[in-house]
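Removed from the display is one protein chain of the complex; every other protein chain stays in position.
Letters A, B and C mark the chains as written, and numbering starts fresh at 1 in each.
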Amino acid sequence: MMNFDVEKIRAQFPMFAGKDKPLIYLDNAATTQKPQSVIDAVTKYYSEYSANVHRGIYAISEKATHEYESARTRIAKFIGADFEKSIVFTRGATEAINLVAYAWARHNLNPGDEILITEMEHHSNIIPWQLAARDTGATLRYIPIDETGTLVESEKYINPKTKLFAITQQSNVFGTTNPVKELTEIAHSFGAKVLVDAAQAMPHLMVDVVDLDCDFLAISGHKMLAPTGVGALFAKQEILEEMEPFLGGGEMIEQVTMETATWSEIPQKFEAGTPNIAQAIGFGAAVDFINQIGIEKIKDYEGEMTRYAIAKLSEISGMQIYGDLFCRGPVISFNVSGVHSHDLAQLLDMENIAIRAGHHCAQPIMRKLDVPATARASFYLYNTKAEVDALCEAIEKAKWFLATD
Amino acid sequence: MMNFDVEKIRAQFPMFAGKDKPLIYLDNAATTQKPQSVIDAVTKYYSEYSANVHRGIYAISEKATHEYESARTRIAKFIGADFEKSIVFTRGATEAINLVAYAWARHNLNPGDEILITEMEHHSNIIPWQLAARDTGATLRYIPIDETGTLVESEKYINPKTKLFAITQQSNVFGTTNPVKELTEIAHSFGAKVLVDAAQAMPHLMVDVVDLDCDFLAISGHKMLAPTGVGALFAKQEILEEMEPFLGGGEMIEQVTMETATWSEIPQKFEAGTPNIAQAIGFGAAVDFINQIGIEKIKDYEGEMTRYAIAKLSEISGMQIYGDLFCRGPVISFNVSGVHSHDLAQLLDMENIAIRAGHHCAQPIMRKLDVPATARASFYLYNTKAEVDALCEAIEKAKWFLATD
Amino acid sequence: MSEIQQLYQQLILEHNRNPKNFKEIEHADCKLEGYNPLCGDQITIFLKLENDVISDIGFQGKGCAISKASASIMTTMLKGKTKAEAAEIFNKFHKMVTDGTIGENVGKLEVLAGVHKFPSRVKCAILAWHTTMKALDEIKAEDGKR
Partner (left out) sequence: MSEIQQLYQQLILEHNRNPKNFKEIEHADCKLEGYNPLCGDQITIFLKLENDVISDIGFQGKGCAISKASASIMTTMLKGKTKAEAAEIFNKFHKMVTDGTIGENVGKLEVLAGVHKFPSRVKCAILAWHTTMKALDEIKAEDGKR
């Protein structure tokens, strides 16, 4: 298929390679598996140049600094940012969003201002704004969604009071890809800043911050082959430079007196303390891995697999798939009548299939759908149609198991 | 020596083992090297049970959750905490301190209240309080130090206005070990809460939170053999339970409506987003490694090496060692007259010796000593007296090099 | 029996399909909602007491097979029991689903022993019980006020 050799790709993942009956891993929206090259980049750092960055005047520290900064540069390039210092390393997308909520929102929002988000956000793009609204007196508003997981009349909700518009580029429940570029343009026309939560989008499609023109972009490294414990915030240079610091500590200061301090240049200003060095270097290796295959090819491959999965799943009687059936990323939430999603997940686990069940950190969506939980299968570049077949079979088996006397 | 077999220990560190002329690594106060068992714990997670924690109803997620939580339990036990849920994983000591500054201090301090720290703090235990003081109207005060790196008349500074006392247990410049237990008792008698920065102490001596009776303890995992990107906050259960959340997002909430949310139980309440799973598991392995040797033995071994190093270094003419010469942890800051510390570090690097030069993120101390910077050699359990000898020789050589016409 | 078969025993599947006392009780002495934050499932317990004895008990709500079966079995076991007896049964049950100990006289509850091997499902099994115990406490508190 389109010279996309999935077996060759799978061979590079120790969780699958050389295993007799490898796990069918369909929980990629939570975190992905890691290729050997990423694991090796981490091990190599620990075994060959394990040292702190930025302040050591010795060879392994300079090497560590170089690799750490080079990862930053490659990530910047991956999202089309023309300035690598626009990238701040974080633990994940959650910390990236909170960084903006603390260092930008709490210093720029006032009573009467509006923070606009959508009903399809992950809790990580809801709670930080609830807390920021509480602390600043700003009002939190939501663009509603319909049952297909599509935003309804978004433009009506953006107005001159909107100071910040925070939106997910791709839903972790419906797989909906939102028109973030168009909405950013509208929001900007009202003078609002725009934060795009790319945690789910970036693993699967080309994200270009210059094209989107967003002010902030939240990135989850571990959801795109990188080690756990790493993500990033992109922000426009001038905003980062004006922003107040977030965490205080080593690395982020220039001069400290007893009473006050001046801040380092960006991005160090936002990276207080010893950073997640090995993880950032691993993130760089993950981006290399994706680049070698090509994000467009990944998108096409996943698109075909998703369409296949939706067609196959739809054949199961009692199957309810949420969201738009045709236009979506590789994440499918569903319920099977008579089978609770947690029982389903448990029974699939016995068939060596890992899916997720629950509210997927998106309780407002669950309330909209009027269900307590859904099952969710999410794919990545190493999944196969054969795995989709196995999933469907196992669902039938679970149905039968729970229904039989 | 006291059945402390340093060669056997070194053999377990890939940065030293099997290398012809292994690096003499004397920058342990910045971050330590990692034993194979820690690297293996990380690799094993990525290769055998790579999955997100807490919400997956499938075997590898349950295994990951179990290992992650078991690391928490072992760290709690290591510091004598009787409740493992008192441990919150963070990126490092810096994030742990900032967590308290945001989630506790900003909700509990008022104008007129005093935050008391000392002149020997690391920037990570200064800046968060400068920012918290700015935001709450509280006053930041310092217990002064003398030139030997000893606190001066500490008791005089603790008073009924003191609401928070934050102090390092061991100085990363002088190696001074502060009488934190006694000072905590005094601070408590005035009703203040006490935060102990154990980033430097915990790698080298037994820290017992029940004995110290501190309210908060900031821990740096990567300074005690753990992977980069991990540390922890210990806090007393009742304080953690009452504290406001810090980062908002997935994992840390119980129920979310459009307007507000309720929080998970501790410690999840403070671990928003996908945690640094592999790193926390690696931290558990690091604690196991230390336990196998015994922290008391490590302390004795390092004590003897430190005394030896001070004696040898003192023989070098023009040598100025800062701090108390006799009673200290394994970190030695010094200057050699006529040799700038950065030139020294650069020249030592050519001899395969890694030391640090600079202000060590402690500019108030530098101002006290009236020097822009110092050189610093810091030891850990894998260093040897032979390495100390090499250090002294290389210093002599650097002196000669810079002085010769 | 495999672990999964231990978890989903025949009796559990039956109670899941045809839960006992799956009903609303009008004029209940206490009606209480329980919530499992891990999955979002909700259960409502209805209780009637006569002189310290549970004279009627019912439940409603959505939940997984484990939670429904557990609630169903619970209602059959608690009807006619005093508060003290109910508390005692609950303690045995709690111990069983957390560490696997099968105490004396647990009776039909034994089918839920397999749960202890699945930490993420313990909350499912306990949900109805916790809610009921809380409801009994509330009635007690109100009695105190009278």
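For this structure, a couple of remarks:
The rule is simple: contacts are C-beta pairs under 8 Å (C-beta built on N, C-alpha and C of every residue); 3 or more make two chains touch, one makes a residue touch a chain.
What you see is a predicted model, and the numbers here were worked out from it, not measured in a lab.
Of the chains on view, those touched by the hidden chain across the whole complex are A, B.
From the options B:V152, B:A311, B:C327 or B:M350, the residue with contact to the chain not on display is B:M350. Here one chain is not drawn; of A:K34, A:R55 or A:K85, the residue touching it is A:R55. Between the chain not shown and the residues B:I145, B:V196, B:A373 or B:A394, the one that touches is B:A373. From the options B:S154, B:T168, B:Q268 or B:Q363, the residue with contact to the unseen chain in the full assembly is B:Q363. For chain B, the residues touching the absent chain in the complete assembly are 340-343, 346-347, 350, 357-359, 363, 366, 372-373, 401-405.
Looking at chain A, the residues touching the absent chain are 55-57, 62, 65-66, 254-255, 264.
Keep this in mind: only the chains that are shown with their structure count from here on.
More inter-chain C-beta contacts link the pair A-C than the other of B-C and A-C. Distance from the chain B centre to the chain C centre is 47 Å, each centre being the mean of its Cα atoms.
Multi-chain contact residues of chain A (touching two or more other chains) are listed as 342, 346, 357-358, 363. Each of the following residues of chain C touches two or more other chains: 38, 118, 121.
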